[in-house]
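The complex appears here without one of its protein chains, the remainder shown in place.
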Amino acid sequence: MTEKRQTPKLDELTKGPWPSFVTEMKKVQDNPMVNDLLGQLERSYNEKIGHWKHGGIVGVMGYGGGVIGRYNDLPDDFPECNEFHTIRVNQPAGWFYDSKTIRKICDIWEKRGSGLTNFHGSTGDMVLLGTRTKELEPLFSDLTSIDFDLGGSGSDVRTPSCCNGKARCEWACYDTMKICHEVTMHFQDELHRPAFPYKWKFKFSGCANDCVASIARSDCAVIGTWKDEIKIDQKALQEHYVNGGGVDIARDVVNRCPSRCMSWDGTKLEIANEDCVKCMHCINVLHKALRPGDERGAAILIGGKAPIIGGALLAFTLIPFIDIENSLEDIYEVVEEIWDLWGEYGKNRERIGEFIQRIGLGNFLEQVGLEPAPEMISHPRTNPYIFFELDGEE
Amino acid sequence: MTEKRQTPKLDELTKGPWPSFVTEMKKVQDNPMVNDLLGQLERSYNEKIGHWKHGGIVGVMGYGGGVIGRYNDLPDDFPECNEFHTIRVNQPAGWFYDSKTIRKICDIWEKRGSGLTNFHGSTGDMVLLGTRTKELEPLFSDLTSIDFDLGGSGSDVRTPSCCNGKARCEWACYDTMKICHEVTMHFQDELHRPAFPYKWKFKFSGCANDCVASIARSDCAVIGTWKDEIKIDQKALQEHYVNGGGVDIARDVVNRCPSRCMSWDGTKLEIANEDCVKCMHCINVLHKALRPGDERGAAILIGGKAPIIGGALLAFTLIPFIDIENSLEDIYEVVEEIWDLWGEYGKNRERIGEFIQRIGLGNFLEQVGLEPAPEMISHPRTNPYIFFELDGEE
Amino acid sequence: MAERRTDIGPPHYENFLPPVIKKNYGKWLDHDIPRPGVLVHTAESGDKVWSVRAATPRLASIVTLRMFADLADKYSDGYMRWTSRNNIEFLLTDESKVDPLIADLKKEGYPVGGTGASITNIVHTQGWVHCHSSASDASGVVKSIMDELFPYFESMDKLPARLRIAFACCLNMCGAVHCSDISVLAVHRHAPKIDHDAMSKVCEIPSTISSCPTGAIRSATVDGKPSVEVIEEQCMYCANCFSVCPAMSLNDPETDGISIWVGGKLSNARSKPMFSKLAIPYLPNNPPRWPEVVNAVKHLVEVYAKHARKFERMGEWIERIGWPKFFDLTGLEFTKYHIDDFTHAGETYNRSAHNKIFNS
Partner (left out) sequence: MAERRTDIGPPHYENFLPPVIKKNYGKWLDHDIPRPGVLVHTAESGDKVWSVRAATPRLASIVTLRMFADLADKYSDGYMRWTSRNNIEFLLTDESKVDPLIADLKKEGYPVGGTGASITNIVHTQGWVHCHSSASDASGVVKSIMDELFPYFESMDKLPARLRIAFACCLNMCGAVHCSDISVLAVHRHAPKIDHDAMSKVCEIPSTISSCPTGAIRSATVDGKPSVEVIEEQCMYCANCFSVCPAMSLNDPETDGISIWVGGKLSNARSKPMFSKLAIPYLPNNPPRWPEVVNAVKHLVEVYAKHARKFERMGEWIERIGWPKFFDLTGLEFTKYHIDDFTHAGETYNRSAHNKIFNS
């Protein structure tokens, strides 16, 4: 092994109260890949530029996704990390693990790679950071032997993720972990074998708090909601929030309700539920007294994404309410309709959100067989440029 | 004269409580042009289609605007209104008249045209509806002899208009009629001789109520505002609005304030003026007790227009506050800067609002020599696509 | 012969100001609306002026104008003014003359009203009376609607706030219907019929092609002559091509008609100005009384009047209750036409989980 790389700049980052990624790297500096990685990174810190080359097509047999190939542009200076591919491993729903499994993963990764990971990547995968091409197949075999599989990359279904939902949250309006797992299993083929115009992300949040950022970071966001009355325990309200509890019900709750559908006379809280937009705020704040209604389900939102290339999009409401736990087959059907349409007419690198805007939401609905509903929009069109279709009418 | 046209369909429209345009036409049916016009219109009512041909270039000597040429497509059936041009006459500011002048206009129009008018056109002109080409020059001479001139049409400054402002409104924050008149006189050349990429409209409203729709219907809207405290007469408030007056101050005023900067404890009304957006609502409702501040002036908004072609635009704030009555020269300068830029780079039929969007408001400001200010926007950019100009920086 | 005068501009407005206005110019203190159609403004000096506002059809004959001049002489020292919405106002200094003036106006057929929380005159355009572009008549539709809504003109207690209606006879929107509480907009629904003979004579073909915002126009040779063709599915009937080229008329008796839009406003009071939004994509042209249109407008007024809160304009009311509820309360059908598909369409999607679906 080459000698231990000196990293004076990086060493600065081992100081301070926040846990340090440099410390993590140093913990496994014995691994020659990591040693060279440290050297290369110190070089980047000095030169203010990265030293990785663009992509590289590597992978495991039969899969088109799950591995990000990576080579450096300084093979002579840092040969040990010249090949430094990333493996995306599909995490268990809700990111729950036990110690046995964690240790198995560590053992495998000690043998097959750098010993560095991301727990977790932004999409949700367990990311194994840095290995060589020749290790890929053995690594894959080791992983599947402990029941793990790769996640997505490229133009495929990306690894779905979800909030911990019913596992530990009192607000989950549907079983996010169960649905996330089932959807992941159902679309294994689409996840491993890229065949779309571009990536497709699913994310599952149990309520409108959206603890997995589904609305901004997934093409298909499933967000829990309800459609009956918010349940109010007036007694608990008095007990916990009137005179004490640090909440001024009028100012902090009633006045901050976006639909202004609450009223509070000092003793009784009332909600005009038909106007409530289920934003969660009152429940969040008065959690000891208020709960979501009983008729629970989810809204399906479509088209969230980062800016490339037409600008970032938040997902929009496609299906305002569905009893998702009992309608998974319907969802599969809609999703597959959408994929068919997008697969046929979508341009290369065109996310579904951009695709729908290009062809028009009205046309899109018609094609995938959904009825237009005012819940899908914030307001009807303001411009008079209507493509009337007279055939239908006459 | 041909015999009186029969108009059974139109006659239906002489019934009912609302004053009837058909009755107006019948009042001057003796004029053969009107007689044929009635016949042609009855035909349109039967056939559900208009019978006017596209445009026609007619006008008075030395002017490029002010007359809309019009010919029908049924010259054999309705020969008397085959030529039926419209004359736009620049109204006096605020649409004030005296009876002498009205009678003079009627006399001229009886002699030179159909005897039909629009008091007024949508832009604000006194519109004389229907005359022949040969009458144009004599008519113009008659009009100027009683001190009237034509208004705009085509790609020029259109006839400016204004609310009655200080003439009869207690809220006028500047003298709309004076400024409107002065601007009209200052830009006579630009008004009569089209030389722009497209039309340019000025409208002047004395306050944010915008009684001449300037924000939606003009390229340059001048809207009165103030920048100090709203004046509150607490005594008048008690007298007129507490217990009686039909206003619930908390519900109807405080709660409807868009910037939520008012408070009312049942006896004293307070306004956090630094947060007030000068929307006028509280003053409108509590007009016996509240008045705009003393430091009055106007905001200049740019770019309002109808949909053709990129979609309708509301004007936006270019200059948030200016002491307009004492700064007219500055305004002329800015406007002329804008015209120069737009004249050079604007496309044919591109209104200033569309032009600014195309070149970017930031670039536009730079070109016309105005500083960017956050008042011009509702929020800063959300997309990261910044055209950095490194030259300036380094 | 006298020298030809040009560029003289309009006469100075001061010539036409009643003495009480001149005296108190810029010194008004307050106003009241003692009855519908009558404003009384009080000046710092204590002077008062009564403004009596009467409806006009805007299209006015010289006979009527002379009659107004006579009334002005009789009641308001010869002065009168028109408003920004084509009503006429007589400015009186003598309160006792108000009632007689109103009576005279009524007798002549020009009723008084349109102040405060009322429906005032409809801003409108030329229609079949004068314009080449119109997909409907203007004055006839306006007259038909106002006959039906007349009670709202004459009163101020039937509506939560003022309700402004505008009409335009084509997408050029000379009536500026893009920001009205209720907008009535005539629409073409058929691609331009091309007059191939006239084309090369009266139009510049390249600028005709480039005028189309959707790129629906292509050059073509017809009967050996240079002309254009239109791809029907790409046409959304804006008529911009017709504006630049007379040989591309969109007028069509079978398919022209009227669309209804709601919830716009111009004032900055409370909410920012708002565009009107599509409520009904199409109703047929049915002259002379356009019953479908009249009924639709009336229905919208009634639903609004019944449900909105005091001081809430149409658009503010709809924003509060939400569009789903609006379609529910009005019983209007929500169709794909309501969903924007123009340049900024994506900005109108409901990009949130906020949603009022409710089953009790």
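Per-chain numbering from 1; labels A, B and C assigned in written order.
Following the convention adopted for this analysis, a residue touches a chain if its C-beta (ideal position, glycine included) is under 8 Å from a C-beta of that chain, and two chains touch if they have at least 3 such contacts.
A quick note: this is a predicted structure, and the numbers were derived from the prediction, not measured.
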Next on the checklist: Touch partners of the unshown chain, restricted to the chains that are shown, please.
Outcome noted: A, B, C
Checklist outcome for this item: Touching the hidden chain, out of A:33, A:139, A:215 or A:356, is A:215
Checklist outcome for this item: Filtering B:111, B:134, B:268 or B:381 for touch with the omitted chain leaves B:381
Next on the checklist: One chain is left out of this view; which of A:36, A:83 or A:175 touches it in the full complex?
Outcome noted: A:175
Item to check | Hidden-chain contact residue, picked from the options A:33, A:67 or A:105 | outcome: A:105
Checklist entry - Residues of subunit B in contact with the chain that isn't shown? => result 208, 210, 215, 223, 225, 227-229, 258-260, 273-279, 295, 299, 301, 303, 313-317, 320-321, 353, 356-357, 360-363, 365-366, 372-388, 390, 393
Checklist entry - Of the residues in subunit C, which ones touch the absent chain? => result 268, 272-273, 343-344, 347, 351-354
Item to check | Positions on subunit A contacted by the hidden chain, ascending | outcome: 9-10, 12-13, 15-25, 27-28, 37, 41, 44-55, 61-63, 70, 84, 86, 90-103, 105-106, 109-110, 115-120, 122, 124, 129-130, 141, 144-145, 147-149, 161, 163-164, 166-170, 172, 175, 177, 181, 184-185, 188-189, 192, 208-213, 215-217, 223, 252, 256-258, 277-281, 284-285, 287-288, 306-312, 314, 348-349
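Basically, only the chains that are shown with their structure count from here on.
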Checklist outcome for this item: Averaging C-alpha coordinates per chain, one finds the centres of subunit A and subunit B separated by a number of Å equal to 51
Checklist outcome for this item: Two or more other chains are touched by the subunit C residues 171, 173, 178, 213, 238, 275, 342
Item to check | Two or more partner chains touched - positions in subunit B | outcome: 307, 311-312
